[in-house]
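This is the structure I want to talk about, given as structure tokens.
Here's a slice of the assembly, chains where they normally sit.
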């Protein structure tokens, strides 16, 4: 599909060529605002005092309608924004067009977009980063490392030193950057106040860097807010998984056997959706506790090998790699559906599939491909090219649940900016529980809920403040 | 959206101008075939003997991918086909294009399409009709009546004699037909062997005509096959309602209050889907038995007036008219969603809405409109222009469940054709239970099920044949 934008002379920035796309995006943004009470509450509460005034924020996060509401919330609080999509397949053109026309610079081409989003001109970089999957954070860390290497040993980053396609891009950007300015990432690092990170994968890397002592700037772990992980991952996927399946391929879910690899929050949401739609769900798990949870819900727990030849739908939710291999795919039933809603596309061995001798790919429509194996003439249907199928084949999580996640993002950005000179944050942090509870609270009214108030006697009896927080930090919800 | 077809000189037939559309349709038809084991079993069983050889079949039924598989099953059995869509909003362009290129004449313009599908040239009409909503059946009955009127009294059908827009079209076609050939519908009637009817609405009219003694040709009631009504209506809607909602507008269903008007099979399927997706469902009902069923599932039963101002989603499933009136819509919350999955678009007072003084319509995308009331500035979102939202906003029922319905259609057509000279059928009939059971049976293998066989002692004990049918006619399933 043609983008409703064109390349500008200065690079690959979105520039709206089709105003009807921007108009369409604007209409959907307006609808989404009604569904995102948390972000609207942030605008109401923090907008007048322009708390983010002067802050340059670079975002690297799927450019969708809900992200548009996040971007415009940050601008409403005074920030300047440059945005790129962390996954070029997930970009919604009309959302990008509306934002590009009305609110912020948007970049969405493979390879160079992250670099452009980080490029604030002469003074180098952003003050704050909103990151998803840690791409921006990784680039700066690797850039700084490469610059040191270059300074010390004159060694230039070499993209051919890795097999990983994503990392090759990172190294290419860095190599090219070195030529421009051998201190580029150092300058960026110096200016940077901090990052708030949206995903498990990104957070895992942050904790590793914290443990290794290589973390260069403070970070707020948004994914581990209860209102993020236990809502977005669980209820978001429960909604967007069937949406993705139905839009990609109108297969009846009822009566089918569906294998869900992984029964974490994402897997739980997906398994619930499939079960409720009438599928017989089978879970694969490595963790005995999650396995026992699946069993308590009446879901069989087996290995992929046990069921590979009899299931109709295969879904990866693990955040790990090499879950469904070509050898699995070859044994599947004709027209078996294979897709991923975990994190990276390496949950499914897409590379192995693409390079399988004699395999034939027939694109039914964008993001829905039929792959025919030469020996058996059977085919499988792969959704979203192995990337997140709910973003690739549908529109991602619905706005209401994203409002929970993104309200945490806004609060995290506010917190980092407010404390930018105090040294309060130096490592990786989760948001304190009272802010987590606040995020939930601003979403209740929209759904017509009324909370009960503790009396002071009751609060004393269970040893919590009347106004909360109500649970100990280790509470699991 | 532009059709990938063009009008032919001879009228409004589909002629493929965009081969990629036809190719895309063909790919989706191939996928659907795997999901429609009943139709494929018909091809395997009845194809070799070409049982429908010589039969001209006119179909008036939503032109979708699944319908394409039905059409090609009928052609595989030897029939010639002319097809029109019973609802111009539900036509899937790529499905029409593939059929038009490969298999049959397809018509899909408002007004004249039915007429064209019935026009088999010099010898007047079809041998058999596949009808949905009884449009073709109505046209012929009204045509014959008008011709008699004309012959007796010289009176010509007058489209202005009715307010009903659909019926105006019928009368216009008849009036124009009278000029061409004042015996056109009489000739059609004489040739016609019979009709198989897909919907409650159409069947109700057939029984009325049977009761009045005005029925002109035999009919098989397909909707009351268990494998149709209790599958397509129930499980089909359970699947396609959320699909339609999600594609039209990415509203999170969880947490919302959804009002389902009517708790028949369609309402039951929709309520189940909404409940499972996390909505709080409220049902309105006139029938105390259906109301009590809703209550047993934990669903509140109230009147529309009770909840009109607090619900988020309103859905009509009644098959009746005037369910949601403008006065209801005016009291709804901002951004309330209003849609219909019943039969006609008169369940929602679209006419009243369109003519409401000062109302403003903003089309977000095709079939998703925002209507703003002038006094309150609040808006509601109407899906599918009040027509079937699962067909208008999504792709209708999934192929597997349509395979049940359409296998009954094929069997009904075969039966009518086989007995065309025996006089076996003269009125309205449902398929006998053993055929109903057969339809179910051919769908089990695909889902990996294994049936238990009765011993002859057991069969005797419960007084049924070992091979079935297993239930008395009044059994409710």
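Going by the order they are written in, the chains are A and B; count residues from 1 in each one.
We take it that a contact is a pair of C-beta atoms (placed from the backbone, for glycine too) under 8 Å apart; a residue touches a chain by one contact, two chains touch by 3 or more.
Since we're looking at a predicted model, the values are computed, not measured.
Student: Copy number of the whole complex, given 2 identical chains are placed, is what?
Tutor: Total copies of the sequence across the whole complex: 4.
One rule holds for everything that comes next: only the chains that are shown with their structure count from here on.
Student: Which whole number of Å gives the spacing of the CA centres of chain A and chain B?
Tutor: Taking the average C-alpha coordinate of chain A and of chain B, the gap between them is 40 Å.
Student: Provide the residue numbers of chain A that touch chain B in the complex, in ascending order.
Tutor: 24, 27-28, 31-32, 34-35, 65, 235, 238-239, 242-243, 246-247, 249-257, 273, 276-278, 310, 334-335, 362, 364-365, 370, 381, 394-395, 398-401, 447-448
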